[in-house]
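A single protein chain has been omitted; all remaining protein chains appear in their positions.
Chains here go by letter, A, B and C, matching the order in which they are written, and residues are numbered from 1 within each.
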Amino acid sequence: MIKVAVNGYGTIGKRVADAVFAQKDMEIIGVSKTRPSSEALIANKKGYPLYIADISKKPLFEAAGIKVAGTVDEMIAACDVVVDATPGGIGAKNRALYEKLGKKALWQGGEDHEVAGFSFNSSCNYNEATGRQFTRVVSCNTTGLCRIIKAMDAEFGVKKVRATMVRRGADPGDPKRGPVDAIVLNPVTIPSHHGPDVQTVLPGIEIVTTALVVPTTFMHMHIVQMDLKNKASKEKVIEIIKAHPRMGLVRKGLGITSTAEIKEYASDLGRPRSDLWESCIFEESVSVSDDNELYLFQAIHQEADVVVENVDAIRAMAGEVKDPEVSIKMTNAALGFEAI
Amino acid sequence: MIKVAVNGYGTIGKRVADAVFAQKDMEIIGVSKTRPSSEALIANKKGYPLYIADISKKPLFEAAGIKVAGTVDEMIAACDVVVDATPGGIGAKNRALYEKLGKKALWQGGEDHEVAGFSFNSSCNYNEATGRQFTRVVSCNTTGLCRIIKAMDAEFGVKKVRATMVRRGADPGDPKRGPVDAIVLNPVTIPSHHGPDVQTVLPGIEIVTTALVVPTTFMHMHIVQMDLKNKASKEKVIEIIKAHPRMGLVRKGLGITSTAEIKEYASDLGRPRSDLWESCIFEESVSVSDDNELYLFQAIHQEADVVVENVDAIRAMAGEVKDPEVSIKMTNAALGFEAI
Amino acid sequence: MIKVAVNGYGTIGKRVADAVFAQKDMEIIGVSKTRPSSEALIANKKGYPLYIADISKKPLFEAAGIKVAGTVDEMIAACDVVVDATPGGIGAKNRALYEKLGKKALWQGGEDHEVAGFSFNSSCNYNEATGRQFTRVVSCNTTGLCRIIKAMDAEFGVKKVRATMVRRGADPGDPKRGPVDAIVLNPVTIPSHHGPDVQTVLPGIEIVTTALVVPTTFMHMHIVQMDLKNKASKEKVIEIIKAHPRMGLVRKGLGITSTAEIKEYASDLGRPRSDLWESCIFEESVSVSDDNELYLFQAIHQEADVVVENVDAIRAMAGEVKDPEVSIKMTNAALGFEAI
Partner (left out) sequence: MIKVAVNGYGTIGKRVADAVFAQKDMEIIGVSKTRPSSEALIANKKGYPLYIADISKKPLFEAAGIKVAGTVDEMIAACDVVVDATPGGIGAKNRALYEKLGKKALWQGGEDHEVAGFSFNSSCNYNEATGRQFTRVVSCNTTGLCRIIKAMDAEFGVKKVRATMVRRGADPGDPKRGPVDAIVLNPVTIPSHHGPDVQTVLPGIEIVTTALVVPTTFMHMHIVQMDLKNKASKEKVIEIIKAHPRMGLVRKGLGITSTAEIKEYASDLGRPRSDLWESCIFEESVSVSDDNELYLFQAIHQEADVVVENVDAIRAMAGEVKDPEVSIKMTNAALGFEAI
């Protein structure tokens, strides 16, 4: 059993904890939280030992009826692998602790590539993570781009990618961030940072990205265009997507044309937290032009798609399972996850 | 086993079907849908026989990979009780069919009181539904008002109620309805129809309501004020809420101050579809003034709170279980539902 | 000519500057800004001398093509009255400067009553401001409440007021603040601070308020209820509103039922920035019950209703115009403002 600690039990952390908990070869030895909150209470309810960085706050937690197991340092000391899911920028500061305690650690895409020196995606470079001490699981958007680019590149060869990310403004549980009624260029400059981030996983790919933010809470929408090297067809592209363990097809004829309807569908499927671990590619949008340009829309659940990647990264770093397909299958099966 | 048919497998219907399916004394003999859609596909996946009103559309369903079991008339003929969850106004037109086939039927709050001649809420008038052929489960907003008013009236006596409903604009899965950026008075006139609707369940209550619509998707928010007859206290009100099987308390100290955070909490609790069957009353908002006026905020999940009421109504109409408390406990237990 | 400086040329400040500029007895001697921005550029375009607090930033402004006239201290020294429209909390810190320079100053509702020791509303207590050094113009919500309460109290006597404020989440030009999809209780506790704030202007009034925030950008909506002392009628209430220089009636029959449609109407009327300086009361909502309770909906433009109050406050403080009605007429006429 791989002993996993989740440092930062928030949007990503709590999902990774549940996904790890479901794996037969892993166990959750602790999660951490900085303030008493509904999430801290949930950790208690789920039976995940709750650790806090600042032990002087223990009485605050107890006043809110929340049990504290100890300090974050104690939690890290007890684990084999720590998943750092603290807010962007904090993770880098935690690196010294993980190094001092000699622990394997993985960070999220909110941190720079340099924090780990290696950026991970199960479908692209699982093997390179074997036995590593430090790994960074790329962001939700980068994960979504890597999956489809890698799959297309493997089959047709990708000459160039142009992609636009229409991003959600705030997570569903966040009542503070906006915008309320605006389209925000983020960044205003072109290209955005997403292209170079894809290249940390897929170094040879030429890619130009743009990004903007809109007032929604659930899923980013990608408009993806690729110049392909070898002759492709709509049918072949769809076939590849169908066969991929982490890409799903929003089927034609079911009336789904928006992120709202995908979420409802995930909810109807009984997915925990309506999570969509897979990239959701709209079947009707897939098109291949006469000059061999591929276009498609894909929706990416910002809270969920990296969760399964985290699980695979843990397994790869632990070193027992060498075959990415085996790990992906194990991860998916433990979650009862079959792509839509 | 009470044989239940759900006519209209949409937002409410699909939830009622799942809740009925979970009951030990009930079974789902069929659900209906007018068009092939993701929800129709889900009915198939769940194993609920799918019936359609217009059998000539069967090939359309089959083309979308959806199996059809027969016609709605056949479904109704085979059931003991039909839950009509068709869109507002359609239900009334279905009455003739239910009468012709001599079936017990219950409608939702989108229909007028007159469709059934009796309006239902488990906590208020379960007993009056025993053995009835026709019953109407009141709307989500009316259900939320009835619960708290009845509970306060039983303890303190209610002289007058003033309530404002800040309503969500569209359900989470609906990408068509607005508003995008507006507060809409609906109706512009004061009082709104909600007060009289409460009186169909609680005839003696004096109540004035106002209602408006805002650009959110999850939960209505009620600002409830009551002039009480007998001396009340904040502590006693909270105690009553805590003890109520269908009212929950958003606890102080967990940082929840919005509908977004309640939903996240429901999601974290593992509730199917993040459903909140209970009225969610904010502990910190509960206040009793020197002149014995009670104030509180309660959030009402528009898709969910009537679901458990529907289950109780079925049971009451079937006539076996005479005690409301027994039915409520059975319903809640089968869903693993313990109010927050 | 009253020499007016506007310290803080933002949402309120820029509107006050334009309104002051339009008055025959006032002139704008300067406005201030902390950063080069589109608003600073606009000040230049309008010919308002632009002052900055930190003169070392002058090159930054010049690099953006914006001309700087001098320091804020110089601006204050040159004025008769300073309108402090800096962000909430900053204004209080500026008090020392105004005192040192012996200048008359007025603050906005984002500051506490204590900053000035006197809280102002033209229709309620203009006379008490005559010749004062320091005055605070109450917030947009409090202004809206004061207008209607004072008018009703004068005619019918007000026993008690209960009001709910459904507030906009972010101003139209602000792409950062949320919520995106949530109703936020702000505060969660009842009553909110708005009641006591009304009492700073109308000390004898009994009032209980509640407040929440929704994802819109334009106008707060008030649900106002009053227990009246003397017999009232809908017709009389409407007549009073029609006669009031700062309250407008959203007329029945024009199809306006939302804040979006009021804004469109203001825009169609040619109002600068679609500003609604008046409280917008929905004719159809006005109702008086048998037990003499008044109900109505009023929409309050958060960016605009205090602007005309600021102008009157300046005039009152300057001391020349003693009659509130005269000042109100002067202010309105200079803006071409006739209530809808």
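Keep in mind that, in the parts below, a contact is a pair of C-beta atoms (placed from the backbone, for glycine too) under 8 Å apart; a residue touches a chain by one contact, two chains touch by 3 or more.
Bear in mind that the values here come from a model prediction, so they are computed numbers and not experimental data.
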Hidden partner chain, touching residue among C:Ala116, C:Ile205, C:Ala260 or C:Leu294: C:Ala260
Sole residue of A:Thr142, A:Thr200 or A:Thr216 that reaches the chain not shown, by the stated touch rule: A:Thr216
Omitted-chain contact residue, chosen from B:Glu27, B:Glu155 or B:Asp174: B:Asp174
Sole residue of A:Ile76, A:Val161, A:Leu296 or A:Ile328 that reaches the chain not shown, by the stated touch rule: A:Leu296
Touch list for chain A against the chain that is not drawn: 162, 164, 166, 179, 181-186, 188-191, 208, 210, 212, 214-219, 221, 223, 225, 257-261, 282, 284-287, 289, 293, 295-297, 299
Interface with the unshown chain - residue positions in chain C: 14, 35-39, 41-42, 45, 63-64, 172-175, 180-181, 217, 253-261, 263-265, 267-270, 272-274
Contact footprint on chain B, counting only the chain that is left out: 168-170, 172, 174-182, 184, 215-217
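In the analysis below, only the chains that are shown with their structure count from here on.
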Most distant chain from chain C, judged by the mean position of its C-alpha atoms: A
Classification of the chain A:chain C interface as same or different, half of numbers criterion: same
Cα-centroid distance, chain B relative to chain C, in whole angstrom: 42
Chain centre separation (chain A, chain C; CA means) in Å: 46
Multi-chain contact residues (two or more partners), chain C: 179, 181-182, 184, 215-217
